[in-house]
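If you scroll down you'll find the structure; I have some questions about it.
Every protein chain except one is present and positioned as in the full complex.
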Amino acid sequence: GALAQSSVTLFGVVDAAVTYTRGSGDGSAHKTQLTNSGNMFSRLGFRGTEDLGGGYSANFWMEMGLQNDSGTGFPSNSNNQASGNGPAGVLSFNRRSTVSLAGPFGEVRLGRDYVPAFWNTAIFDPFGTGGGIGANQIYFSGLGGLVAPTGTRASNSIGYFLPANLGGFYGQVMYAMGENDSNALLPGTRVPSKHDGEHTGARFGYQSGGLHVAIATGRTRYASGDLRVTNLGAAYSFGPSLMNLKLTSELYKESKGSTDAKGVLVGFQLPIGPGEIKASYARYKLEPANAVREPTSSKLAIGYVHNLSRRSALYGTLARISNRNGAAQALAGAITMPGRSSSGIELGMRHMF
Amino acid sequence: GALAQSSVTLFGVVDAAVTYTRGSGDGSAHKTQLTNSGNMFSRLGFRGTEDLGGGYSANFWMEMGLQNDSGTGFPSNSNNQASGNGPAGVLSFNRRSTVSLAGPFGEVRLGRDYVPAFWNTAIFDPFGTGGGIGANQIYFSGLGGLVAPTGTRASNSIGYFLPANLGGFYGQVMYAMGENDSNALLPGTRVPSKHDGEHTGARFGYQSGGLHVAIATGRTRYASGDLRVTNLGAAYSFGPSLMNLKLTSELYKESKGSTDAKGVLVGFQLPIGPGEIKASYARYKLEPANAVREPTSSKLAIGYVHNLSRRSALYGTLARISNRNGAAQALAGAITMPGRSSSGIELGMRHMF
Partner (left out) sequence: GALAQSSVTLFGVVDAAVTYTRGSGDGSAHKTQLTNSGNMFSRLGFRGTEDLGGGYSANFWMEMGLQNDSGTGFPSNSNNQASGNGPAGVLSFNRRSTVSLAGPFGEVRLGRDYVPAFWNTAIFDPFGTGGGIGANQIYFSGLGGLVAPTGTRASNSIGYFLPANLGGFYGQVMYAMGENDSNALLPGTRVPSKHDGEHTGARFGYQSGGLHVAIATGRTRYASGDLRVTNLGAAYSFGPSLMNLKLTSELYKESKGSTDAKGVLVGFQLPIGPGEIKASYARYKLEPANAVREPTSSKLAIGYVHNLSRRSALYGTLARISNRNGAAQALAGAITMPGRSSSGIELGMRHMF
């Protein structure tokens, strides 16, 4: 980020790619698109820190997601429930909208922020959770992830972060409110829904030398069935002797009502001159109650990022999703038939400011 | 505000609080929320002044309201009528959107701006008209105020402001257009509605030493019944001998069609070290035509603001609304029964940039 002033920093990312994706089977479809966020999520933000003395600071962070292929944005969600979704495509500070007080005690943050259990999925996948075809398949096909109102972020949250100086150990907890009336009922029933959209989550990690491990969990209450997510990420960066190779992995477990699901991911990042080669393999299995055949999909992605500078890069990605047992996951833009595969390629440019 | 450049200043407020409110009676409801704007209204703005020489300047001011608890905003209104409301929660420059020419003659402003009669309600209430539970009850429960399209601001306005050097005397007038077709009719009737949404208003005040008084009035034309608001504010700041105590008051009178209403407010602000104690009492009475029992509600609010710096503060507020004669006003988030009370508490943080 740049344009740092005494009180506000304007920052962002604009990332666009030409993407071709296809499915297979009768009724499948392919598409060529201009997509956004293939390497990093496109965004525009305003943030600032005021030094209050004594190690204390006041902070704010307002950040909107951009669909820069069409100049639109993303709605936010006001109550962590489906009813709180805004109109598609509008601009909002959906990515983060917080004010916080930080000090020797850590940081207390108020507003819309990432749920703790999101971070492992984003950080321990070399492709992250952006809009690219290589991005985390667990995130895109899961019960939480991209789909649930609290899969990525929660509104109305109070977060606490441990201070930074704990010898590599870090952690955070979050409580977010659904803000329903105390006498709210699930429509057409007498089931109380007061707690719908209430999220509690925590994440703890350790990073030192080349090692990074973190565990996180979260629960969002819904009268129709809670969403629970737990995941564990681990990465190791080898030193110069192994060309600074970094291996990453994640174990993922979630449930929504009586449906369970499991995911696993392994990946690597390998710096090559001014660029980086990266690859990931992810597998996600739905386990509906009493189901004999468990829909399973897996994604293999490989990419190269060519850095033009610290802020700008060109990139290319190849990805393929395989489905089994009725799963029909496809790369964004494509339609594939149950049990069939989907593959794609993207070539793009990312610029940070 | 900061980030002042030669041609543009980026400024804003991010204010969030944890708020608990409750009502009373069968069917009442309580709620705990993360709210915004308890101390100052959250906002993000861009403004600038160009010196044209000879005492003249060109100016612009674009300012959007923020619901930073969820990263959303507020729609604007395009025609000063209910039909011109935008979709809920979208970002817009709803707070102010003006270009102006200023000079020795004063200032002529074009665009969306505050109606003159709004200012007394905001300025002479120690809690203002923000989103906090202490905020002006007349504003929230009135016929104009928060409810009417022109209760706070008007679009399509031409404003004139007196120059600043009149020995403490100041003033402004506004004319705003509803922009209806000249042959428009009230739906289903032959009643001309050409003038619907047309607003005229004026405000004049005097501020000198510790004294500040101002009177304002405004009328918005609607074929279904005009909205008229008149108010008078007065404040006196005692000097150091009385601990810089400031007393404030407002008298308020409004009507919509054949319904009249009256309001009154008294309050004080008392600096205490790095903080300030403040309190207000407001009473608002609806006077529908021919009604025997006039719905009346009153609010008592007391708060403390602890300044961490000139830009950042922590604050807490207690408030209670009492209702009589069928009124059922409740603090935001709560539901209370007619004639019953509503009370609440909020604890928050405000940061300006």
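Note that the chains take the letters A and B in the order they are written out, and that residue 1 is the start of every chain.
The definition used in the following text is that contacts are C-beta pairs under 8 Å (C-beta built on N, C-alpha and C of every residue); 3 or more make two chains touch, one makes a residue touch a chain.
Remember, predicted model here, so these are calculated numbers, not experimental data.
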Worksheet item: Of the listed residues B:G55, B:P87 or B:P274, which contacts the missing chain in the full complex?
Response: B:P87
Worksheet item: Which of A:S7, A:T49, A:N68 or A:N136 sits in contact with the chain that's absent?
Response: A:N68
Response to the item:
Even though one chain is not shown, subunit B touches it at residues 3, 5-8, 10, 46, 48, 50, 52, 56, 58-60, 62, 64, 75-79, 84, 86-87, 90-101, 110-112, 155-158, 176-177, 179-184
Worksheet, complete the sentence: Note that subunit A touches the absent chain at residues 1-3, 10, 12, 14-18, 27-34, 44, 66-73, 87, 89-91, 308-309, 311-312, 314, 333, 335, 348-351, 353
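Methods note: only the chains that are shown with their structure count from here on.
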Worksheet item: Can you give the rotation angle that fits subunit A onto its twin subunit B by Cα atoms, in degrees and rounded to the nearest 5?
Response: 120
Fill in: Euclidean distance of C-alpha centroids - subunit A vs subunit B, Å
39
